[in-house]
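Shown here: the complex without one of its protein chains, the others still in place.
Right after this comes chain A.
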Amino acid sequence: MSGEIIGTYATAIFLLIGAGFVAVGVIGLLKFNDPMTRLHAPTKVGTVGIGALLVASIIHSYTLGDSSYHELLILAFLFVTAPISANFIAKVNIHLGTCETPPQPDRDDTWATLETPDEEIAKS
């Protein structure tokens, strides 16, 4: 077995792993019945699913002869930004009251998203 054949098989296997994670995440997005639960599934698509597709792209370009590692840049960007956007969407859910209100924090008065600045000024 030459390196080219192994590279082609590895590309196909990483593509199938990515397809599996994308399918699981999207089915979770459609089937779960609570906004916070629905937030859980598609974040896996953003990290592991697209990560596997990008690894497949790296291996494929390496197999074709002109190796490129640009895809690692997209991978790093997605790994940094996916938790941030998930955190923002969770804050939107808390703010709109579509999920169970989290317990009161220990030291501060309230959660930042649950009280508008006007109310805080009026209270102080």
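List of remarks:
Quick note on the criterion: a residue touches a chain if its C-beta (ideal position, glycine included) is under 8 Å from a C-beta of that chain, and two chains touch if they have at least 3 such contacts; residues count from 1.
Following the convention adopted for this analysis, contacts and distances are computed from a predicted model.
The subunit not displayed here is recorded in UniProt as "Na/H antiporter subunit F", chosen from "Septum site-determining protein MinD", "Electron transfer flavoprotein subunit alpha", "tRNA N6-adenosine threonylcarbamoyltransferase" or "Na/H antiporter subunit F". Listed by residue number, the positions of chain A touching the unshown chain are 4-5, 8-9, 11-13, 15-16, 18-19, 22-23, 25-27, 29-30, 35, 38-39, 42, 45-46, 49-50, 53-54, 56-57, 60-61, 64, 66, 68, 70-71, 73-74, 77-78, 81, 84-85, 88-89, 91-93, 95-96, 98, 113.
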